[in-house]
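Here's a structure for you.
Heads up, one of the protein chains got dropped from this complex, but the rest are sitting where they should.
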Amino acid sequence: MNKNLQEQIIRSSGVNVLKCMRCGKCSGTCPSYGEMEYHPHQFVYMVERGEIEPLLKSESLYKCLTCFACVERCPRNVEPAKVVEAVRLAAVRQQGNNHLTPAQIPDMLDDDLPQQAIVTAFRKYTK
Amino acid sequence: MQRIGVFVCHCGTNIAATVDVKAVAEALGHEPGVVISQDYQYMCSESGQNLVKNSIKEHNLTGVVVCSCSPRMHENTFRKAAAAAGLNSYMVEIANIREQCSWIHKDIATATEKAIILGKAAVAKVHLNAPLTAGESPVVKRALVIGGGIAGIQTALDIAEAGFDVDIVEKNPTIGGKMAQIDKTFPTLDCAACILTPKMVEASQNEKIHIHSFSEVADVKGFVGNFTVKIKKKARFVDETKCTGCGLCTEKCPMKKVPNEFNMGLDNRTAIYIPFAQAVPKVATIDPNYCMMLKNGKCGVCSKVCSVGAIDYKQEDRIIEEKYGAIIVATGFNPIKLDKYDEFAYNQCADVVTSLELERLMNAAGPNGGTLLRPSDKTHPHTIVFVQCVGSRCDDSKGKPYCSKICCMYTAKHAMLIREKYPDTEVYVFYIDVRTPGKNFDEFYRRAVEQYNVHYIKGMVGKVTPKSDGKIDVQASDLLANEQLHINADMVVLAAAIEPDKTARPLATMLTTQMDTNDFFTEAHPKLRPVESATAGIFLSGACQGPKDIPETVAQASAAAAKAIGLLCKNSITCNPCVAHSNELMCNGCSSCEKVCPYGAITYVDKEFRMPDRTTAIRRVASVNPAVCQGCGACTVACPSGAMDLNGFSNSQIMAEVDAICK
Amino acid sequence: MQVNENKEFEPVIVAFCCNWCSYAGADLSGTNRLNYPTNVKIIRVPCSCRVNPMFILRAFQRGADGVIICGCHPGDCHYTSGNYYARRRITLLYSMLDYLGIERNRTRLEWVSAAEGAKFAETMQKFTADVKKLGPNRRLEDLRCRKQ
Partner (left out) sequence: MQEAMIKRAKELLADGSVNRVIGWKRGEFVYDVTPAVFDSAEELDADFVYDDFTAANVSKYLIKETKKEGKILAFLKPCDTYSFNQLIKEHRIVRENVYVIGIPGGPKLDAEKIKAKGITGILGAKNDNGTLRIETLYGEETMPYYEAVSVKCESCKSKKHMVYDELMGEEGDILQSNRFDMVEKLENMTAQERYDFWREQLSKCIRCNACRNVCPACSCEKCIFDNPDSGFENKAAVDSFEENMFHIIRAFHVAGRCTDCGECSRVCPQNIPLHLLNRKFIKDINSLYGEYQAGEDTTSRAPLTNYTTDDCEPSIVHERGVE
């Protein structure tokens, strides 16, 4: 249980995870469900329990499309996507963790990828 | 100078833990006029009351201040105690040092200081109290029940049973309400019509019960024991006294494409119609929105075929006025509209239905004669998905914040009935929680699971997508298996939240009763007075007060009836003596007070007065009818000369409190 | 008015609450143990329409630093229309006090139902904080009575 990280995520997401009534509609509606290790309702529940580390390490963070279907459908306005985004930000903010090195870039390039996206991604995922 | 006794209650530790009660008693003992000031563990207890009584006698008290809980709690207790000791009840004032002091403050020093100030304000007020005597006002021995569903019918039957006349006002052409639309009832699975229609007939045949169907309450005036109500009898274009309900007109009516609201619009009716076979009163009604005769004067078939000449195209709305001693509200509920829940595709797909629609689809008198068929292509559905909590338990912006209470049980009922009748059908129920607190309720739900193999899945449906092959894709999560499901369904049934009827809000305004933010009527006390409204003489029956199933509704209906009977039994009721009164010597006769009085309690009389120069002059002065006045005090502020004042809350009393607080 | 430099200013606040909604709302905030400052002292009136503007002026005259009136929500008045009359009267009075240069935050009217215990406590917290910020009520003093 990581209290600091939990508080940071709750604060930066602006989400009151205690509002969740565990109906699972977010996960019922999620288009990326199959690709996620942790599902939207689990994000909310795990943040509530302070289990942040497994989330930070999980690929699920980057599988969320931020389509906001869960936000739209949540009967109690919990806004799971904002929790996912907050965890993602927490991962990005972790000092010294470069999620991308310049050497990795050439492999990722393809013709359809806009230049700007590469630059943005690089900025976002490196320190 | 009054001789005042101050009694400070510990309320166990409720007060004493945060307020130094001894210090309060000590401080108030020094106030002018206070001859005795004491503290005691429980003032409201028998011995506490005896302390008050004995002190009144012993010290010849003319006023009593009790520093205790809210006056809404025990004001009456102490008033009665004072009266028992020979002191006028209205010489008692309460300083609220529990709800408004000890319970909300933590620091003993400041809480004690505040308690002393509140006590001083009460002492200052008592100094200006005057003994008041309550008047009496007669009770009209007739009750009005608003709403003719099972709640209204039961209430009316019980009141009639006690020997009082009852009027039922029902806005639809027939009584019966929602229960008449229901197929079977849980947890016994007996037929709703079989148990409801005998009651409807009983109501119609009881000579004490007078049913005003297709009518609405237009205006309510008066007060407990003496309400004057205007009832609008809407034009049904059929003479109720002549129509025999033979139904010939409904067969012959050429306008056959009117959505049938009784069957939730799943089939059609004619422009002249009787809602259903067992309707009470069994009288035809013409729908002016569809009748060609009423719309453009061309048709008149019903008039021609009617052998008793009951059709009257010229009928108009009629207002009747009646007096009542008690009013019982039984306006019931409706399922919410599902327009804003796009994810369930209710508006896009005919095979996504609400539970109430399913009731009609399964009912023998329903559109399919009791065979469950898909509304779209009339085929037998093999996979049916039930979705619970649609619009219930939501954030305010997304739906209703409350649990609609009945959905878990009726869904189990539906699932079971379907599995019973069509064993080849797969039934899935997506639930968040299954809530079954009720006699034989959980057993019922377990039967659905264990005996009927209904698939209960903990999770919520996220998306419903109608497909081109006529099937419906239901995407949902199974939280226990931690997987996302896709079910290829034939039908989806949504357990829509229920909400109070739309007519309830304007009615509450007319009745001056309170509602909560969801438009449910607020009971006078959530635990101890659940069937009374805070407005005297207005009682609550059924789902207008909150979501309820049939047994609860009937229980509450009878409870409301009992309360109403208790009132109707009395020949007169004691009036509130805290009413306005006008000082004729100061009254200008300007009519300001009369204009703001919500009860019409103020009239004017010409009176002869001796003038300072020994002549006499006739002046117009206000006079308050104390039986009609309810003591709001609007007149006292409208009066510029201060001639109008309010007993128990006089200008000088309130100002004495202000002064005591501001000192 | 003497203000002790060492002690934080504690305003005197008079709250007029109608018996049917707001007084019950105040009781509810007590039942739910929702704290609000001790500065607030409640006077029970049958209806917000019973509050005579003179009471408000009297309170200010006798040393109140803030006056708040609470009644049933419009449409929910126990007496049908009382709070509608109150709304007009109090609007005009507050406007007049504003015109006379009395700070706006010393006066307030708030609709609090019997179910809104939390709202009652919040309202009182906020109002007390606002009045505290203003400091002691300077009142409309008479220049001739001024101590030189």
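We call the chains A, B and C, going by the order they appear; numbering starts again at 1 in every chain.
The rule we apply is simple: contacts are C-beta pairs under 8 Å (C-beta built on N, C-alpha and C of every residue); 3 or more make two chains touch, one makes a residue touch a chain.
Because the structure is predicted, anything quoted here is derived from the model rather than measured.
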Neighbouring shown chains of the undisplayed chain, as defined at the top: B, C
Residue among C:F16, C:Y36 or C:Y85 touching the omitted chain: C:Y85
Candidates B:S355, B:N368, B:T512 or B:S592 - the one touching the absent chain: B:S592
For chain C, the residues touching the chain missing from this view: 53-54, 57-58, 60-61, 74-75, 81, 84-85, 87-105, 107-109, 138-146
Chain B, residues in touch with the chain not shown (by the definition above): 585-592, 595-596, 604, 617-620, 638, 640-643, 651-652, 655-656
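The working rule: only the chains that are shown with their structure count from here on.
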Category of the chain touch graph - line, ring, star, complete, other: line
Approximate Å spacing (C-alpha centroids) for the pair chain B, chain C: 31
Computed distance of Cα centres, chain B from chain A, in Å: 47
Junction residues of chain C - those touching two or more other chains: none
Partner chain B, residues of chain A touching it in the complex: 19, 21-30, 33-34, 39, 41-42, 69, 73-77
Residues of chain C that touch chain B when the two form their complex: 12, 14, 20-21, 23-24, 26-31, 33-36, 38, 41-47, 49-55, 58-59, 62-64, 72, 75-82, 85, 89, 113-115, 121
Complex contact set, residues of chain B against chain A: 343, 389, 393-395, 397-399, 430, 432, 458-463, 475-479, 482, 484
